[in-house]
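Let's turn to chain A:
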Amino acid sequence: MTLLSLTAMQTKIGQYAVLHDVGFDVPEGGVFVLLGRNGAGKTTTLRSIMGLWSPSPGSVHFDGQDITRMHTADIARMGIAYVPENMGIFGTLTVDENLVLATARGRIDPARLKRIHALFPALERFRDKQAWSLSGGQKQMLSVARAIIEPRRLILIDEPTKGLAPAIVDAMAEAFREIAQDATILLVEQNFNFARTLGRDMAVIDDGRVVHRGSMADFAADAALQDRLLGLAM
Partner candidate 1 sequence: QDPIKIALIHGLSGSSFEAFSKQAQTGFEMGIEYATDGTNEINGRPIELIIKDTQFKPDVARAVLAEAYGDDEVLLAVGATSSGVTVGMLPIAEEYEKILIVEPAVADSLTGPDSNRYVFKTSRNSSMDMQAQALALQPDENLVVATLAEDYAFGRDGIAAFKSALDGSGAEVVAEEYVPQGTTDFTAVAERMFNALKDKEGRKVILIYIAGGGDAPGKIQAMDPSRYGIEISMGGHILPVLPTYKRFPGMEGAVYYYYEGFDNPINDWLVKEHMARFGTPPDFFTAGGMSAALAVAKALKEAPDYETDTLIETMEGMSWETPKGTMTFRPEDHQALQDMLHFKIRVDEGVDWAIPEKVRIIPADEMDIPIGRTND
Partner candidate 2 sequence: MTTPSLVTQDLTIRFGGHVAVNAVSCAFHPGELTVIVGPNGAGKTTFFNLVSGQLTATSGRVVKDGTDITGMAPSARARQGIGRAFQLTNLFPQLTVLENIRLAVQARSGDGWRMLRQVTAQRGLTAQAETYLEATRLTAVARQPAAALPHGDQRKLEVALLMAMEPDIYMFDEPTAGMSLDHAPDVLELIAGIKADPTKTVLLVEHKMDVVRALADRIVVLHNGELLADGPPAEVMSSQIVRDVYLGTSGGAA
């Protein structure tokens, strides 16, 4: 079952053509990983899905419905959450207020909150603190927490492990596995080791084009391909 399907998306930012031809299908369930060098267009792809940029030509279908021209808010209301690259934290609000805003009804399910606090203890300790004063990693946790504070069908996550301590990265991986039980994750990652353990399917973008699609297992096994597409010198 395909949950999200991108066809031949081209996106312009101002007068720069950033995406030239991005198309892939994200199957329902599990983690789909999107890889690519800096500036390849990964963030732009996610933003195009969210309706923050508008691709033309090209289209985005979610659950069989065309959402290409829909308003971001309506896209989000269909059950899509977004964890942006810059984390998108509301600095003047407290940690709890950030979480409340991410719910549709303004009420947080206590059970879920508990799970989140177990996952990211810092968020419990600093619940009444204004979010700008959090450390870099804590902000990243808050941003992910916001995406999972309610059940969603699809979660777009842009480089969540950047700046996280190894122990937290482990916790995060654990969390994603758990989330992926009942939601689909579209994950943009630089940390290949992290992505490898999670992903089932994957695609690589380079210079605004999809240059590879396939299963993570195959890709992880093919060192030459990795080297060519990602420049994995290390």
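Assume a contact is a pair of C-beta atoms (placed from the backbone, for glycine too) under 8 Å apart; a residue touches a chain by one contact, two chains touch by 3 or more; residues count from 1.
Selection rule: all candidates are chains of the complex that A comes from, given by their letters.
As the structure is a computational prediction, the values presented were derived from the model and not from experiment.
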Item to check | Complex partner of chain A (touching, any copy) among 1 or 2 | outcome: 2
Checklist entry - In the complex formed with candidate 2, which residues of chain A make contact? => result 16, 36-40, 43, 85, 122, 133-138, 140-141, 159, 162-171, 173, 190-194, 197, 230-234
